[in-house]
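Removed from the display is one protein chain of the complex; every other protein chain stays in position.
Right after this comes chain A.
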């Protein structure tokens, strides 16, 4: 059984051409801004800047109940469509409206902090 790669949490503002590579598995979140059933494309908007958009391809998760304005968590692989923008090919697309976003952000940061600490300790031990 081929398991997919682990989907690390990314903040929505980290999902852009500069910081992610092609076919990278990740998960992120955002408000559903628009959804086009015909082209299977959804747009998630980051909480505090409406300029920040994430393109999501929803072909694998259809049909689903699109609730515009609700928070969604998306898990999938990145595709760099013609080098213009990042498109997330969603494998999981879950509505989590009512989520405590600041707490989620804190939890992600806590987890990252822990791994960073551990790496630093490991480096200290090896050197």
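Note that in this section contacts are C-beta pairs under 8 Å (C-beta built on N, C-alpha and C of every residue); 3 or more make two chains touch, one makes a residue touch a chain; residues count from 1.
Assume contacts and distances are computed from a predicted model.
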| item | value |
| --- | --- |
| Protein that the absent chain corresponds to, by UniProt name, given "Iron hydrogenase", "Large ribosomal subunit protein bL17m", "CST complex subunit STN1" or "POTRA domain-containing protein" | "CST complex subunit STN1" |
| Which of A:59, A:106 or A:120 contacts the chain that the document leaves out | A:106 |
| Residues of chain A in contact with the chain not shown | 1, 3-9, 27, 61, 73, 75, 91-94, 96-100, 103-104, 106-108, 110-111, 113-114, 118, 121-122, 125-126 |
